[in-house]
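Partial complex: the chains shown occupy the same locations as in the complete assembly.
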Amino acid sequence: MTVHEAFIENAKLDNLVITRLMPGDDLFESLKKIAKDNTIERGIIVSAIGSLKDVVFVNVRPQTGIPVKAEDMIEIEEAGPFELLSLEGNFFPSQEDGEPVVHLHAILGTSSGTVTGGHLLKATVFTTAEIILGTLAGSSVYKAKSDVTQRMELLKG
Amino acid sequence: MTVHEAFIENAKLDNLVITRLMPGDDLFESLKKIAKDNTIERGIIVSAIGSLKDVVFVNVRPQTGIPVKAEDMIEIEEAGPFELLSLEGNFFPSQEDGEPVVHLHAILGTSSGTVTGGHLLKATVFTTAEIILGTLAGSSVYKAKSDVTQRMELLKG
C-alpha cells in the first residue's frame, strides 16, 4: 500500500515555458503535450490568463468528511465563455506509469460579475490562454491514488 | 497582417521586483512606471496581495463566439473597496511601439463573502498592494492586436 504523509522537499525553479494556446485547444491535452514534447517531468502553473469555454469542474458538498466518496463531489458543466481569472496547479508523474497527472483549479468570471470555479476536469480555450509553466529541478515527487481522498495525491519518491 | 499562432518559448525567471504600492496609487500606471524605470521589458505577476477600490473590469457575455465584438463584453464599475484576492497577468512590449502592454485579471472579495472580478481595465490601490513581479530573460514574445479577439495577443517575435 502506498503511504501518504506530509513531506517537505527542496527544489529549484528551472526553466519557464511560455505558451499561447489557441481558440478550441483542449487545456489538459495541450499541457500534457507540452510536458511530453519537452520532456518536462514536473511543473507548476506560474502564471495564466485568458478565457475558457465548455468547462467541467467539481466542488465538494458541505459537511463532507474523509474518506471522500464519489457522491460527495458535485459536478458542474458550463458552456461559458468565461474570463480565466486564475489557474492554479501542477503536474507530477504518476507513480504507476510516469504519465503526467495534471491537477488544476480554475476561477472563472461571468458576465454578471460573479465568479465561479472549482477543481477542473475539462476546459477548452475560448480566445487565448497565456500560460507560463515553471519546470522543477531536484524534485522526486510523484502522484499516487489515495484511499482517503479518492484522488491522485503527492508523495515523496 | 500579423499571424497569431500557438507557440512555446523557453525562458528564465530573472529578477524578482518586490514592491509595495500606496493608497491612491493607480495600479496600471504604477506597474508601467516600474517596468519603464527599471528597463523591464517582459514580466509576470508572481505574487500579489492587498486591496483595491474604484475598479473597472469586463467579462464576456454567454454564447459569445469569435471574433469577439465590442458589444459582447460587459463592463462593470465598482467603488469597493475590495480585498485583492488574486491578480494574474503579465506585461510584454507592443510590437508597434515597444510600450508595455499590461494584461491583468483580478479577483476581489466583497463584504458579503462573495467574490467578483474580471479582465481588469482600471483600479486604484485602497490600503496596500504587495506585488512581486518576475522579469523574464530569453524571451522575444510581443503583443499585437488580433482581429479574432479584438485584444492585444501574445506572439513570438
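Some notes on this structure:
Each chain carries a letter (A and B) given by its place in the written order, and its residues are counted from 1.
Heads up, the rule we're going with is that a contact is a pair of C-beta atoms (placed from the backbone, for glycine too) under 8 Å apart; a residue touches a chain by one contact, two chains touch by 3 or more.
None of the values given here were measured: they were computed from a predicted structure.
Shown here are 2 copies of a single protein sequence; counted across the entire complex in this file, the number of copies is 3.
Assume only the chains that are shown with their structure count from here on.
Spacing of chain A relative to chain B, judged by their CA centroids, is 22 angstrom. Looking at the complex, you find that chain B touches chain A at residues 4-13, 44-46, 57-64, 66, 68, 74, 76, 78, 86, 88-90, 103-107, 114-119, 134, 136, 139, 141, 146, 148-149, 151, 153-155. For chain A in complex with chain B, the residues that touch the partner chain are 13, 15-23, 25, 34, 37-38, 46-49, 51, 79-87, 107, 109-115, 126-128, 130, 132, 134.
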